[in-house]
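Let's look at chain A:
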Amino acid sequence: MIIVRIDAKGMHYRQLNKIIRDAVASGEKEFELDNIGGQRYIGGGLNESVKITINGTPGNDLGVFMNGPKIIVNANAQDGIANTMNAGEIIVHGNVGDIIGYGMRGGKLYIKGDAGYRVGIHMKEYKKQVPVIIAGGTAGDFFGEYMAGGIMILLGMNGKSPLVGDYVGTGMHGGVIYIRGKVDPFNLGKEVSCLELSEEDTKLIGGYLKEYCEYFGFDYDEVMGGKFTKLVPLSIRPYGNLYVY
Partner candidate 1 sequence: MESQLPAEFAVNVDHEKCRRCKRCVINCSFGAIEFKDKVTPNSRLCVACHRCATFCPENAITITENPLDYKYGYNWTPEIRKNILKQAESGGIILTGMGNPKPYPIYWDHMLIDACQVTNPSIDPLREPMELRTYLGAKPDSLEFDENISLATELAPQVKLDIPIVFAAMSYGAISLNAHKALAMAATRMGTLMNTGEGGMHEDIAPYADRIIVQVASGRFGVTSKYLNRSAAVEIKIGQGAKPGIGGHLPGEKVGEDISKTRMIPVGTDALSPAPHHDIYSIEDLSQLIYAIKEATDYKKPVSVKIAAVHNVAAIASGIVRAGADIVMLDGFRGGTGAAPMVIRDHVGIPIELALAAVDDRLRQEGIRNRASILVGGSIRQSADVVKAIALGADACVIGTASLIAMGCRVCQKCYTGNCAWGIATQKPELVRRLNPEVAADRLCNLLIAWGHEIQEVLGSLGINAIESLRGSRERLRGVGLPQETLDILGIKHAGIGQ
Partner candidate 2 sequence: MKCDGIPSGCAISGMMSEQGRRIDGRIIIKSIACMHDRSNGLGGGFAAYGIYPKRKDMYAFHMMYDNMEAKEATEEFFKDYFNVDKDEPVPTQRQNGISNPPILWRYFLEVPENKLEFLSERDYVTNTVMKINSEIEGAFVASSGKNMGAFKGVGYPEDIGKFYKLEDYSAYIWTAHGRFPTNTPGWWGGAHPFTLLDWSVVHNGEISSYGINKRYLEMFGYKLELRTDTEVIAYLIDLLVRRHKLPIDKAVMSLASPFWKDIDRMEPEQKKTATMLRQVYGSTLLNGPFSIIVGHSNGMIGLNDRIKLRPMTAARKDDMLYMASEESAIREIAPDLDEVWSPRAGTAVIGTLKAEVE
C-alpha cells in the first residue's frame, strides 16, 4: 500500500484539502501529513474509508461532516473536532479543545488526554447508528449539553481535578454518559439522573474501552477497575412542562 505523504508546511487548508480530495477521488487510500500547523477541515466531508495520519497540530473542525475516514493525530488538536461527523474514527494522541463532537451522528472520537468545554453537544443516534466519544482525561463545563443520543465516556486517568465541569448533561434528552469517578450532583444539569452501571452497561463500555486502551496503551483492567457513574436523561421531554398552548 502506497502512503501519500504531503508536506503541509505553509500550505493553506484550501490547497491541502483539495490535494487530499483529488487523491481520494483517484483511488488513494492512505495519507500521512507532515508539518501540519492549523490547517482547518482536514477530512471534512470525505465519504471514503481512507486513513489520514496527521503529524502536527491540525486546525479547527477536523473531520467536519466526515463520513468514513480514520484520522490519527499525533499531537494535540484544537476546537470543533468531529463537528457533525457521520461515520469514521478520529484518534487524538493528546488533548483537544472546545466544542468537540457537536451534533455528532456516528463514528468514534477517541482522545487520549483532556477535552475542553461543550463536549458532545446535541449528539444524536438512531437505532444502530450510535456515535461514541471517549476522553482519557478531564472535560470542561456543559459536557453532553442537549444530548439527544450517543455514548460519551470520560475516564479521568490522569487524576486531575475537577474531573468534569459544571452543567453536565444540561437539557439531555437521549443517549448516555459514563464517567469514571464521582460527580458532585451540584455539577449536574437538572435534566439528568445518576445511575449505577448494570451488567449490560459494563459489557457495552468494555467493548469500546478495549479498543481505546489498545490505541493509547492504557491498562484495560485498570480502566475497567474504576468506579463509573452513569448519567441518563430523566425524561425524553425535559421541557415538556415549560410551555402552555
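Simple rule for what comes next: contacts are C-beta pairs under 8 Å (C-beta built on N, C-alpha and C of every residue); 3 or more make two chains touch, one makes a residue touch a chain; residues count from 1.
Keep in mind how these were chosen: all candidates are chains of the complex that A comes from, given by their letters.
Because the structure is predicted, anything quoted here is derived from the model rather than measured.
Novice: Which single candidate from 1 or 2 touches chain A in this complex?
Specialist: Candidate touching the shown chain: 1.
Novice: Contact residues on chain A for candidate 1 in the complex?
Specialist: Answer in residue numbers: 13-14, 17, 21, 40-41, 44-47, 60-61, 64-67, 79-80, 83-84, 86, 99, 102-103, 105, 118, 121-122, 124-126, 129, 145-146, 148-149, 171, 173-174, 236-245.
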